[in-house]
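Complex shown without one protein chain; remaining protein chains in place.
Letters A and B name the chains as they come in the text, with residue numbers starting at 1 for each one.
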Amino acid sequence: MPKSWFLRIGLVTGLLFLYLPILLLVILSFNANRSVAVWSGFSFHWYRELFNDQQLLSAAWLSVQVAFVSATFAVVLGTLAGLMLARFGAFRGRALFSGMVSAPLVMPEVILGLSLLLLFVSLEQLTGWPEGRGMLTIILSHITFTMAFVTVVVQSRLVSMDASLEEAAMDLGARPAKVFFVITLPIIAPAIVSGWLLAFTLSLDDLVITSFVSGPGSTTLPQVVFSSVRLGLSPKINALATIVVAIVAVGIIIAGIYNARQERMRQLDEKMAAQG
Amino acid sequence: MAAISNPVPGGSRNSAGLVPPEPVEPVTSGQAPGGAGAAEPGPRGSGLGLLSRFRPGRGVVMAIPYGWLLLFFLIPFLIVLKISLSEAQLAIPPFTPLTETLAEEGRTVITLFWDNYRRLTGDDLYIIAYLNSLWIAFVSTIFCLLIGYPVAYAIAKADPRWRAPLLMLIILPFWTSFLIRVYAWIGILSDTGLLNNFLMMLGIIDSPLRILYTPTATYIGITYSYLPFMILPLYATLEKMDNTLLEAAADLGCPPWKAFLTITLPLSIPGMLAGSLLVFIPATGEFVIPELLGGPDTLMIGRVLWSEFFNNRDWPVASAVAIALLLFLVVPIMLFQNVQGRQQEAGRG
Partner (left out) sequence: MAMPPPTAAASPSRTAAKTTLEPWRDPQAKPYVRVEKVTKKFGDFTAVDDVSLSIYRGEFFSLLGGSGSGKTTLLRMLAGFEQPTEGRIFIDGVDMSGVPPYERPVNMMFQSYALFPHMTVEGNIAFGLHQDKVPKAEIQDRVREVLELVQLAQFGKRKPHQLSGGQRQRVALARALVKRPKILLLDEPLGALDKKLREQTQFELVNIQEKVGITFVIVTHDQEEAMTMSSRIAVMNRGYIAQVGTPTEIYEYPNNRFVAEFIGSVNTFSGRVIESAQDHSLVRSEEAGCDLYISHPSHIATGTPCWVAVRPEKVTISKDQPMGGEPGRNQTQGVVKEIAYLGDVSIYDVELDSGKRVRVTAPNVTRRTEMPITWEDRVHLSWRPFAGSVLTE
């Protein structure tokens, strides 16, 4: 904790601002009453309702599938793009490429969604592919906008990595492709994992782009949530929020335990090195 | 030892380990490709970084992401531009099928295409929506800066042991659903919501304040949703700052508040700029937050685009709206890419 009172208050205020709304959702998800202002007893009512909502469950399943496939492809593309930007020096068209990679980071989603939809429509007219809109078009769109985030993560890891490791491998006789798979990839693996998780989350969460490029048969979880909350409060969503928060919290705890173990190992290693 | 002491194939084994200079054939052929007396440097030998001499593999590596982005990012914009454009569109065949697609969906588009942009400038609705979007994004950015700066500064100043967990707390909400986090504010801000109940309980107000479905709710929602994007780059800049600068200032007789204003604040401008752009640009085109928290009169351009597209099914006007929005954002986006590029460079050095 910082020493200055002003900074402490600032920090606590900021964190409260971030967490109070989420905390409220969690509490309200157990409220038997529909109203946010009246607490009429602890209840799992909204959870039961949530798990009986077939439309919501199938949308959730579709979202998970889409997110899994998109994140996986986005990681491959994003890693290649990161490699180009971090290692290929001044290749032809670099400025255009880095522009295209980083623009989706800030580009309003309505623009991305509209442009992708118009692409799919035009492509279908020209080539007959992709046929209609649905899971495929959602996945293609999600790959496109999430790969930008993967690229940033991978690129910054590559830039901070000691490039002489790759040179050393080459010097010892490994060809470039082998250097990448045997040296570079294992070293940047943590960045690739966090890139995947980031892409997965972004895909799972996306509403606007999906709304443009999805078809009648393919409704994702955010679309279902959106159509129910735009009409006002919907306590089922509180239960859903609580489940999401719980999953994230479990993930964080696991990561925390893993990190603590890594840290202990690191300290042991340091001791070992010092003793020689 | 013998295995190592004779590294040179064909060289004599010398117990002392020193290899005397024995006559060597001028060219030992077959040792390396392109070696035997090649007078001209190979075509691959231009040298542009580590992987440069591996052209074929490099080409494949480059073609995949490059091709993907061209197809799914650049070309779509050109299509949007094309469709938003007027007379040419009517005359050229590629666009006619598009109207047929619409016809299949039960509607024929008979909009005067060349009028798309004139409509944007002629109708107050659009102008107000654009100005409103910029204003709301600007105000929210300021709020993010005001709330985010102390938080980022506090984390950067915190004990190193605390920094990672605190940073984790900032990123954490980002991993939960954006939509759900916006939704949470409905329950807080509505007329019968928690905030009004709380204030009335305290006796500060007698009747509920109308906050939900007003621009105020939109400011709150945007600030809340984008706050981590402001804090992270700010933290990155502040954390890198050399602490001895402040010690030097103190040593030279500068009081802490003045040191903050004259040293910390100017040095953190890159972080403020990066964070502000990360908030401002997407916020300008925001759709979900004004739709859920703003009232019907909270016009933002993202909503206008959405309703032109989904409610009016007027794709060309939606495209024109998108292009115009993009024009508004070209300068901030270029600025962002500049800042982004410079930070990557700094990471390299």
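General observations
Quick note on the criterion: a residue touches a chain if its C-beta (ideal position, glycine included) is under 8 Å from a C-beta of that chain, and two chains touch if they have at least 3 such contacts.
On a predicted model such as this, the values are computed, not experimentally measured, just so you know.
Contact with the omitted chain, checked across A:28, A:56, A:153 or A:170, is made by A:170. Screening A:12, A:64 or A:187 for touch with the missing chain picks out A:187.
Although one chain is hidden here, its contacts on chain A can still be listed: residues 162, 164-165, 167-175, 178, 183, 186-187, 266, 269-270, 272-274, 276.
Criterion: only the chains that are shown with their structure count from here on.
Centre-to-centre separation between chain A and chain B, using Cα means, comes to 14 Å.
The touching residues of chain A, when paired with chain B in their complex, are 1-4, 6-11, 13-15, 17-19, 21-22, 24-25, 28, 35-37, 77-78, 80-81, 83-85, 87-91, 93, 96-111, 114-116, 118-119, 121-122, 125, 140-141, 143-144, 147, 155-156, 159-160, 163, 166-167, 170, 175-177, 201, 204-205, 207-208, 211-212, 222, 225-226, 229-230, 232-233, 237, 240-241, 244-245, 248, 251-252. Note for the complex: chain B touches chain A at residues 48-52, 54, 57-58, 61-62, 64-66, 68-77, 79-80, 83, 94, 97-98, 101, 147-151, 153-155, 157-159, 162, 166, 168-170, 172-181, 183-188, 190, 192-194, 197, 224, 227-228, 231, 277-278, 281-282, 284-288, 291-292, 302, 305-306, 309-310, 315, 318-319, 322, 325-326, 329, 332-333, 336-337, 340-341, 344, 347-348.
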